[in-house]
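All protein chains but one are shown at their positions in the complex.
For reference, chains read A, B and C in written order, and residue numbers begin at 1 within each chain.
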Amino acid sequence: MSEMNMVQAINSALDVMLDRDENVLVFGEDVGYFGGVFRTSDGLQEKHGAHRVFDTPLSEGGIAAIAFGMGLNGLRPVCEIQFADYIFPAYDQIVNEIAKLRHRSGGEFWTPVTIRTPAGGGIRGGHHHSQSPESQFTHTPGLKVVYASTPYNAKGLLISAIESEDPVVVFEPKRCYRGPFYGDPHNVPTWADHPDADVPEGHYTIPIGQARLAKEGDECTIVSWGTMVHVCEKAIEMSGASCDLIDLQSLVPWDRDAIVESVSKTGRCIIVHEAPKTSGFGAEMAASIQERCFWGLEAPIRRVTGWDTPFPHTTEWDYMPSPSRIAEAIRETVEA
Amino acid sequence: MSEMNMVQAINSALDVMLDRDENVLVFGEDVGYFGGVFRTSDGLQEKHGAHRVFDTPLSEGGIAAIAFGMGLNGLRPVCEIQFADYIFPAYDQIVNEIAKLRHRSGGEFWTPVTIRTPAGGGIRGGHHHSQSPESQFTHTPGLKVVYASTPYNAKGLLISAIESEDPVVVFEPKRCYRGPFYGDPHNVPTWADHPDADVPEGHYTIPIGQARLAKEGDECTIVSWGTMVHVCEKAIEMSGASCDLIDLQSLVPWDRDAIVESVSKTGRCIIVHEAPKTSGFGAEMAASIQERCFWGLEAPIRRVTGWDTPFPHTTEWDYMPSPSRIAEAIRETVEA
Amino acid sequence: MTDDKSIHVPDAPFRPGEKASFGKWDYAPGDLEKPDPEACSSDDTRAHAEGLIRVLGDDDSRSGAWDPDIDDGILLEGLEHMVRLRIFDERMMKMQRTGKLSFYMRSLGEEAIAIAQTMALQNQDWVFPTYRQPGAQFVRGRDMVSMICHCIGNVEDNVKGRQMPVHYTYRDGRYISVSSPVGTQFSQAVGVAMASAYKQLDEVTITWIGDGASAEGDYHYALNFASVYRAPVILNVVNNQWAISTHANLASGSSTFADRGLAYDVPSLRVDGNDFLALYSTTQWARQRASTGKGATHIEVLTYRAGAHSSSDDPSRYRPSDESSAWPGGDPIDRLKRHLISVGSWSDEKQEALEARIDGEVMQAYKEAVKYGDLAEGPYPSSDTIFTEVYSEVPWHLREQWDEMNRLRGD
Partner (left out) sequence: MTDDKSIHVPDAPFRPGEKASFGKWDYAPGDLEKPDPEACSSDDTRAHAEGLIRVLGDDDSRSGAWDPDIDDGILLEGLEHMVRLRIFDERMMKMQRTGKLSFYMRSLGEEAIAIAQTMALQNQDWVFPTYRQPGAQFVRGRDMVSMICHCIGNVEDNVKGRQMPVHYTYRDGRYISVSSPVGTQFSQAVGVAMASAYKQLDEVTITWIGDGASAEGDYHYALNFASVYRAPVILNVVNNQWAISTHANLASGSSTFADRGLAYDVPSLRVDGNDFLALYSTTQWARQRASTGKGATHIEVLTYRAGAHSSSDDPSRYRPSDESSAWPGGDPIDRLKRHLISVGSWSDEKQEALEARIDGEVMQAYKEAVKYGDLAEGPYPSSDTIFTEVYSEVPWHLREQWDEMNRLRGD
């Protein structure tokens, strides 16, 4: 074990997989010589060669397209989209092509592409460096979708994604690359001494489809993913309530059993995410949970989310769910 | 008034707006000389000139991009994406650009683009001529989204969209272009004699944001849009239950008051759509409705939807929600 | 119609009611030299990108530097594949009209393209087609029964009723699944080729895109990535003049499609797409470049879509109905046949016999295929196929929905 921040953990996952499987290739904009604008592939080109870790033209559509072809022809491409906001030029290749190849070809062809992308706000990125577009991928059969929150799960989920026979989109909360975020922009902790920064140096996986119980309690269930997991931790503390905090980790497929079990216990549920409310993945969670847990629910399922607006620059702290906003929702739900 | 099928109603909407406003331009693949592969712009180039109604290169991204620029520079571009399945190469231009221009520029610029696109299944289109990707647009602040179901609302919604100062994506259920569809592929009625085929020849609008009560009842509320509205009509009949059938018409913004009022009355709700279940717009409906109507609900809100798989070709009738599948959900919900 | 000061909208050269006249090709066999494929730069191919490579002349003889060194046996094989494709297409169109299949797309007038080009390759090479290159499957030995079963979408459809007809997939022949969104395969093919290069295998990838679809971003990605990484790929633009009702002049200005490749530093050729020999030869040349590490070649295949776009289309609404007969490229089957007759390797009688034999084969394949069901009557692939192969394993939410479907079916 070794203490790693999230960037190091991701780097380690890539390194481990490049070592283990010669079919793994890593590429994207500024990923090769430079090691990525967030440094997640730092040193990997030098170690593994430019034919395995390389720069691409500035073309997300082209990146996804060559990944499709490489995966079809026996490789395990791992590509980076520099910011999740820039994944949309590749959207057609991902949702119409990569996701559907296995099915459309009667199982004759498939492409186990992994697409990594830094997502979410909190770095003063404004409109186009802050979006968290996970829900726009969860509606596409054939894709798996995961969202990391800590160094430990970032590495374990990424290795699972690379080893998966299915295409996986891996969201990484860029705000947490170098430390957890508890909702206070003036308090910038690193991952030092955080239990989830204790990361094995070698190979391990976190199965896709498995949630993580980050905190245990019995009055309310909080479901979240990415940066918001840490903000929820703080919010629970502020609320004074006893809550299960479930870090979803995988969005497709998601761990319904874990959530149903928790909500059956608590009778109350709040979903927290950064993305806008309307048609965010919180909608799917709320809809599914009320379907299953209806008779045991003691209050409506609440969603605490980003507003239905673009992501702002200077006023981002009024946009992202804050510990106090979440805490208030917890109090109201517990008292309902 | 005059009897029109949906293709004629759409053609009439375009014609009326081309006549009324010289800033309206109509374009897309095969839209000009030929009049569109579904004939929705038939005769319009001849009448209004090739500088107003014209063919474009086969490039959805380019179509959306020039629409952005034209709208910014004072025109009202109305573009067609030949099938909704092919809207994804334009996704970046729509969700990152068209939707956000007004906000990102502090209100200095905006672009009132209308994007029309035939969506949905039932025409043996398989994988890539059947998708109904509306929910993938509802998560984007700045966009309005409407979904027609009859000749009458197709024309009224399209005129509202063209007149809107905001960008609007207009989905048209291609299965209903020439007649309503009640879930039986062997029974192919036309719009003849249907009350909603009685369409004014001139200008009228259906306000964006307004739902339509297609049928009244008191045991259960059915919310649907597009082709499924007609299938639900049949299903309600089969179920023997007395239901409110709400044709949503607008997805963003949606008519919450109408639905809350109905669900408050019936205490039960089912949402029906063709698109896959996970993160379909039904999720947003269910999540929102339980939030508002929790204390009055007597059964979980159900979703009857396409499966979480790509859309098949030969077996499409086992994919799309059928009257009997919906009827069973109604019975179960009413009895719950 | 357009005021010249307003938006300029190009029209097609000829519209219904007008007389189509294209003149003759400006280039004859022998006009263009054959550069050394391994030594040549993209600049060395400028004349080839702006001209037209031909081997079969107007007098049906073969000549010039591009005349490939192949014997008539191969040509006869090519002729047979082309005849098979044309008869196959006719049969399928008939089936479509009688409701046995939902939709169809013919290769009429373009039969030489995929057949000659695939024959010029090795069996280990990957073929990444659009709906207009089904002929490659004959070259790779696919059984017609299996092709028809796909088109009908019956129980034996290897695509399992999931895609529309003509969306073939044929892994054994390294013929990659056809996708409806046009253009996507073009850029993907570069990735397939890069994987071959990575594995250091002597494998080349060939792909095609339509004149219309070349306006998609994927065309640009393909040429750029292929150029940067020197991918062993052959990138063909099939310029058949039309994209449904839209003329090719909405996809290019007055420059040729082949010209585009040069701007990416990719050697580029323009070839008579109805000339079997020229297609064969240019593809061999491109393969040699690819397999010796010299990277991609871009080929504009100049042809004419002689039929409707698809069974849903009526071209008489947007072009003169006799336009195809005015096309200077002629009929690829006739041209090859006449050449073989002229050199004494073939005869009208043999051609008739061939057509009759193949007609019989197609008829027999058809009869066998419909035994496994047709669109009107079924049996169809089980609706279980809706849920399989979405993922490598069935996740819980699909399992649950599958169970629900079974319950509704009364299973």
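Going forward, a residue touches a chain if its C-beta (ideal position, glycine included) is under 8 Å from a C-beta of that chain, and two chains touch if they have at least 3 such contacts.
Computed from a prediction, not measured in an experiment: that's the story for all the values here.
The missing chain, though absent from the view, touches A, B, C when the full complex is examined. The missing chain, though absent from the display, is touched by one residue of A:P57, A:G74, A:P200 or A:G217; that residue is A:P57.
Only one residue in the set A:P89, A:G280 or A:P300 touches the chain that does not appear here, and it is A:P89.
Here the missing chain is touched by one residue of B:S59, B:S130 or B:T266, and it is B:S59.
Here one chain is not drawn; of C:V159, C:A215, C:V362 or C:M405, the residue touching it is C:A215. Hidden from this view is one chain, which touches chain A at 29-30, 32-34, 37, 45, 49-51, 54-62, 85-86, 88-89, 124-129, 277-278, 307-310, 312-315, 318-319, 322, 324-325, 328. Mapped onto chain B, the footprint of the missing chain covers residues 25, 51, 56-57, 59, 61-62, 65-75, 77, 89, 92-93, 96-97, 100-110, 141-142, 144, 164-166, 209, 252-253, 256. Touching residues on chain C toward the chain that is not drawn are 3-10, 42, 194, 197-198, 200, 215-221, 224, 227-230, 249-255, 259-260, 262-266, 293, 295.
Just so we're on the same page, only the chains that are shown with their structure count from here on.
Relative to the C-alpha centre of chain C, the farthest chain centre belongs to A. For the pair chain B and chain C, the distance between mean C-alpha positions equals 35 Å. In terms of their C-alpha centroids, the spacing between chain A and chain B amounts to 31 Å. For chain B, the set of residues touching two or more other chains reads 85, 88-89, 127-128, 278, 307-310. With touch defined as above, residues shared between interfaces to two or more other chains in chain C number as follows: 157, 162-163, 167, 179, 181, 217, 390, 397-398.
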